[in-house]
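Here is subunit A:
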Amino acid sequence: MFLDSLAMIALAYIFGFLYYGLYRNISARVHGRFGPSLAQSFFDSIKLFLKENSTNFGWMFYAGPIIMMIGAITTLLFIPYLNGSEHLVGLSQYGNLILVLYLMVLEPLGNAMGIGSNGNPFGVMGITRGLTRLIGLELPFYIAAIGLMIANHSADIGVIMTNQSEGYNAFTHPLLFIGAFISFLGFMGKSPFDVVGAPQEVYSGPATEFSGKFFAIALSQSAIFSFAKLLLMVNLFLGGAQSLVELVAKTFVLFLVAVLVGNVYARFTTAQSVEFLVRVPTGIALVGLLFV
Partner candidate 1 sequence: MENNDNRLIKIYHGPQHPGITGNMSMELDLLGETIKGARTHVGYLHRGFEKLIERRTIIQAFTIVCRICVPEPDPNEENFARAVEGLAGIEISQRAKYIRVMVLEMARLAAQMLWMGGQSGSIGLGVVGQWSVYDRDLILDLFEELTGGRVYHMYIYPGGVRRELPNGFLEKLAQLLDYLEGRLLAYDSIFFENSTFKKRAIGVGVVNRDEALKNGYVGQVLRGCGIERDVRRDNPYLVYDKLDFEIPTYEGCDVYSRALVRRGEMVESIKILRQVIAQMPSEGAIMQKLPKHRKFKLPKEDIYVATESARGEFGYYMAGDGSEFIRRMQVKGPSLIHGFTLLENLLVDEELSNVALIMNSLGICPPEMER
Partner candidate 2 sequence: MIEFLKKHYEIVEKAPRLYKLQIESDKLVEILSSVSINSNFITLSQIACTDWIEDEVFALNYILTTKERDKNLMVEVRISRVHCSLPTLLNLYPQAQVMERDLHEMYGINFRGNDTLYDFALENWNEIPPLRREFDTLAYVNEHFDFRIGREDNKDVKAEVKRRKAQAKESKDGK
């Protein structure tokens, strides 16, 4: 099981960075340019690991990225990769959807811990924005998750996944899917909900003071976490995957939509994004919940 978990993390790391590279390339194509090589994100993170670190804000600051990393990895371990396979399941038989939803909140908390100790006003503002936005993000997602749990009479991700053999939840419960998907776009940190690290407004938000190795950890964390979120969406709404190829195909479709939406929309302000999230996706998900 240990090896299995390690493989999951390694796969998520590779896919996460590959997808990040793809994100940069696809965006570049939309911009009308070639963009960097696919491996550029790897180079970036390795270079960041090789940088000297000349700043010191105390151990609390460094614990932040590490807690974020732990949050991302544990979230990942409780989500099975494949439908009905014995491999790449990690700890998923011991946990359920409720636990995963809980673990997903660890990221902003780790961020908050790190930022609290460096006292950068932009970081504080960024993390306040992040926590405010989280309220908006969680509502529709939780409602959609509750809807699925009621429909399947189970909170186990594996059960929800296998129950979709007749039709994906995305088609049987379309309203829940739309609600959860909009919230998922926000979780991915793309426009129009990228208020947390908006460089033109709050510099780069929580990452303002992260440098060198810790920025590299934060990058790896976001890569792994993005993949975990993609995985969760595929498992919950697109019926999971029988093989790795299918998994890549399904996650890629979701990912592509997220990238394109992120590219063509402008950023909301914090208040606007929370208002939008509370009104539109939550409303849709609530109506969906009624149909369940």
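By our rule, contacts are C-beta pairs under 8 Å (C-beta built on N, C-alpha and C of every residue); 3 or more make two chains touch, one makes a residue touch a chain; residues count from 1.
Selection rule: all candidates are chains of the complex that A comes from, given by their letters.
Computed from a prediction, not measured in an experiment: that's the story for all the values here.
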{"item": "From 1 or 2, the one in contact with subunit A within this complex", "value": "1"}
{"item": "Subunit A residues touching candidate 1 - in the complex, by the definition given at the top", "value": "27, 30-33, 121-122, 125, 128-129, 191-192, 194-195, 198-203, 263-272"}
